[in-house]
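The structure is given below, and queries will be raised subsequently.
A single protein chain has been omitted from the complex, and every remaining protein chain is retained in its original position.
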Amino acid sequence: MPSRIRQPKTAGTYVRRGLVITYLFLLVAWPVSLVVKHTFDGGLDNLQTALSDPDVVFALQLTVYVAVWAVVINTVFGVGVSLLLVRYNFPGRGILSALIDLPLSVSPIVVGLALLLTYGSTNGLLGPSLKDAGIQVAFAPLGIILATAFVSLPLVIRELVPVLHEIGTDQEQAARSLGAGPWQTFRRITLPSVKWALVYGVVLSLARSLGEFGAVKIMSGNIAGQTQTATLSVEEKYQDFQQGTAYATSFLLALIAVAALVVVSVLRPKESPDGD
Amino acid sequence: MGIEIRGINKFFGDFVALEDINLSIPSGQLTALLGPSGGGKSTLLRIIAGLESSDSGTVEIEGVDTTNVPAQKRNVGFVFQHYAAFKHMTVAKNIAFGLEIRKRPKQEVKDRVQELLKLVHLEQWSDRLPSQLSGGQRQRMALARALAIEPSVLLLDEPFGALDAKVRKELRDWLRRLHDEVHVTTVFVTHDQEEALEVSDSLVVINEGRIEQIGSPDDLYDRPASDFVLSFLGPVTRLGDHLIRPHDIEISRYEQAATATGKISRWTRVGFEIRLEVTPDDTLHPDPIQVVVTRAEATALGLHDGDQVWLRPQAGVEPVRG
Partner (left out) sequence: MTTEIQPAPGATRKRRVRSATSLTRSSGIGLGLAVTWFSLLVLIPLALVVIQSADGGWQTFRDTLTNSQTAAALRLTVTQALIVTLVNVVFGTLIAWVLVRDHFWGKRILEVIIDIPFALPTIVAGLVLLSLYGPDSPIGINVANTERSVFLALLFVTLPFVVRTVEPVLLELDPEVEEAAASLGASRFTTLRRILLPALAPAITAGAALSFARGISEYGSLVLLSGNLPNKTEVASVRILTYIENGNEAAAASVAVLLLGVALIAIILLQVLTSVVSKRA
């Protein structure tokens, strides 16, 4: 069926368009552009100040380190769980699939609390024994990774599951009938078909991971130069009246997240999700 | 009366979709718009319904100039190829929609819906959702919905296009019978020439935005105005200087006055029909000549694959100059 441009443009069309553009401009575009503007108020000064502050540099490094780990964990877990949910039948599948979405609706503060109750070094459920075994979770990078992995857990799965459903199993069965093993089938048939959904899910996870604040604030202990991530440093610098540094750090964080998103949405082919 | 179309032109950008269309469709008839894909059939139908506007020209429905009347006010029943069912409404609700818009009394709506359900044989499905119906049932529902408003004209855009061959054939017969009962002026689009020839009172052949010919099925089949119409309405083959239908060729194993001679080079049996390909002896004919005979004829004539045969137009057939 050809998609036709049917509705003639009426006054209503322009009113709606105007309303939407105004709304998005006032709520998002203008405020975001102001942060960019503030960042470059004194030329590159703010960025230079920020990048010569060892705490900020450390925070940025820690954030990237944590985000990469969280994304890797979520990708492996996400691909596995998506395949299990779509391709296999097992008791409790329905419950698992419903629970997977849970982290998206839990307040980051509650996430922090939950992890603290489990992995807190003194009175957490598992924390003290892990500490005895030499594994420090709370107030350490491991705890930050857990907090970050928690909040971004469903994002890969949410992108993959619909696409896996959509492509069905015909191609996979064809490959199996031609003698491909499970791993070969996955790598040569399934993965290419879900490539863009996976990339999109990974980018969303990355953006979410770089930006996590509340859960990390509780789990990290927030010590500058040791367990302080970039978002935590933004808060501290802003409240310390080092607003230039706060803007510069914010700008860097936003840049990575938004750039990744824009690149993917530009590269991702619009229609066929199976990439043919 | 019926539908009067005068001087319609329609452009999409600089693409000419319809060019100077003049057409008058008599009241109460079943008219088929026939033509190849992209010819402009849907565009014309949508202009009649007011779903698309023309760049120039006028449309009159039952004597009223509707050129500038919006679709809502034209009282036209429109049936779409893909049903356009209201998915969240039951079959009965779908059919009642137009009547509710017209604020008819509740009881009247109910009675009319019952009547229509009966007409389209969907009585026991009235409380189903469209998604619980088969394609054929959905299309009957769409038809009942369009008929409910007692439209001055009923327009159907490839109504059976999405259905399989058997259901298609059933619905086509059923549409003919329905029309004989209801007698509403009906225009339906198809690119299936058999469907058009079988169902319609009159035929309009449209190609590349222009009307090629208007007439009764017999007119068009026997007296096509152009090679295009001839070849569009059924298979043709070249015999001598003329185009002719393969079953209008007289074939013989014995020497006789003939337009062409040749050898039967191919023999395909399709049901009761036998399709032959004759490779001509002369160089006048670039391609093999197609001939169709029935099985009984083939036996009576004693034809076999590889036979030498003599071909000429059957008596009374006027071939079109090619």
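Per-chain numbering from 1; labels A and B assigned in written order.
We adopt the following convention: contacts are C-beta pairs under 8 Å (C-beta built on N, C-alpha and C of every residue); 3 or more make two chains touch, one makes a residue touch a chain.
All figures in this text were calculated on a predicted structure; none of them were measured in a lab.
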item: Hidden-chain contact residue, picked from the options A:Ala50, A:Val66 or A:Ala207; value: A:Ala207
item: Residue among B:Ile5, B:Leu51 or B:Val278 that touches the chain left out of view; value: B:Leu51
item: Candidate in contact with the missing chain, chosen from A:Leu44, A:Ile135 or A:Val258; value: A:Val258
item: Options A:Gly80, A:Pro192 or A:Gly225, residue touching the unrepresented chain; value: A:Gly80
item: Footprint left on chain B by the chain that the document does not show; value: 49-51, 70-78, 80, 82, 84-88, 97-98, 101-102, 129, 131, 142, 145-146, 149
item: Interface with the undisplayed chain - residues on chain A; value: 1, 3-7, 13, 16-17, 19-21, 23-24, 26-32, 34-35, 38, 77, 80-81, 83-90, 93-94, 96-119, 125, 146, 149-150, 153, 157-158, 161-162, 165-166, 168-170, 173, 182, 204, 207-208, 210-214, 217-218, 230-232, 234-235, 238-239, 246-247, 250, 253-254, 257-258, 260-262, 265
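Note that in this section only the chains that are shown with their structure count from here on.
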item: Centre-to-centre distance between chain B and chain A (centres being mean Cα positions), rounded to whole Å; value: 56
